[in-house]
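What you see is the complex with one protein chain gone and the rest in place.
Entry: chain A
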Amino acid sequence: MVVIDIETEDGQREALRRMQTIRSFDSKAGDLFADGELPGFVHLYVGEEAVGVGACSALEENDYITSTHRGHGHCIAKGLDPKQMMSELYGKSGGYCNGKGGSMHIADVDAGMLGANGIVGAGPPLATGAALTAQLKGEDKVALAFFGDGAVAQGQVHEAINIAATWNLPAIFVVENNQYGEATPVEKQHNVQNLSETAEAYNIPGFTVDGMDITAVYEAVKEARKRAADGQGPTFIEAETYRYHGHFEGDQQVYRTQEDVDIWKDRDAIETFKTRLIDAGVITEDEYDEMKAEIDEEIEDAVAEAKEAPYPDPSEAYEDMFSATVPEISQFSSQMRADGGRGRTDGGEDQ
């Protein structure tokens, strides 16, 4: 199931499954990183699952999302395959970007996932563009940008919202207010009480919702999608949430205490939703445990597969720059690789 219909019981179980998949995937990624298994850096989404899954549940399969450096959760929420994602984290062949992107750049345009993004605030303009495509082509599609509270301070985010508002584009802007931009708390970055007040400046609707409650996020985004698809333009949604891990793995987190974290963990999105589904008779505790075991196994399989997968051939480093052939790349790269020794720059035909 790529699209979740959270209004059905199957959909609710799937939403819970997807939240748990994100948590298992990212918890595992954190462990792997600590073990020195993963190159680069990883930013985990643990704690914020309700936002990604709630929002994506309100979208249709062909809708677009843009993402951030903390993008694993958005990928899984949009229906991407954890196995291919894990291979990408390892930099292996078979990953979403064949090892060229890594954790921060997973993309699958065909699935409507326009890319995790290493640049804070770069996603909203891209979503505005995807929404523009939908409008120009008269397609029933919307584009949703996920971005952080820190990104709200970026100029290009405001430009993107202003353009989308002015042109009445089918766009949705979802701020994941996880209370920190790296180490700086949100109050030190913004002078407004709620980030959704931003919407007033563009004369578009703005809401702040409980980002630990998947239903609240879903309802808000569903409304926004309806508005967008009806030609009534963008909506700005702030989801209040929290990241349980540090900004990046290895972050000493001097800016907060364990007590701060525990206050939010008491309202854990997965626990809350699970309890609600158990109370409603949609799932039993045992079924949930079974599901979680299945997911954990799936993630272990993904890791095993990623470990076994071959690295890309080094020569692939010179592929994918352009769709057309560019003589420079083949010429320079073959000079660099000549005789198995790189760094050779001679080889003009005169010699």
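The rule we apply is simple: contacts are C-beta pairs under 8 Å (C-beta built on N, C-alpha and C of every residue); 3 or more make two chains touch, one makes a residue touch a chain; residues count from 1.
Simple rule for what comes next: contacts and distances are computed from a predicted model.
Q: Out of "Zn-ribbon domain-containing OB-fold protein", "Alpha-ketoacid dehydrogenase subunit beta", "3-isopropylmalate dehydratase large subunit" or "tRNA N6-adenosine threonylcarbamoyltransferase", what name does the UniProt record list for the absent chain?
A: "Alpha-ketoacid dehydrogenase subunit beta"
Q: Out of A:T166, A:T284, A:S315 or A:S334, which touches the unshown chain?
A: Counting the whole complex, the residue in contact with the absent chain is A:T166.
Q: For the chain that's not shown, point to the residue among A:D10, A:E61, A:D140 or A:E319 touching it.
A: A:E319
Q: Just one of A:F25, A:Y45, A:Y64 or A:F146 touches the chain that is missing; which is it?
A: Looking across A:F25, A:Y45, A:Y64 or A:F146, the contact with the absent chain belongs to A:Y64.
Q: Under the stated touch rule, tell me which residues of chain A contact the chain that is not displayed.
A: Chain A touches the missing chain through residues 64, 66, 95-101, 105, 107-110, 114-115, 117-119, 122, 124-134, 136-137, 143, 155-156, 158-160, 162-163, 166, 319-324, 326-328, 346-351.
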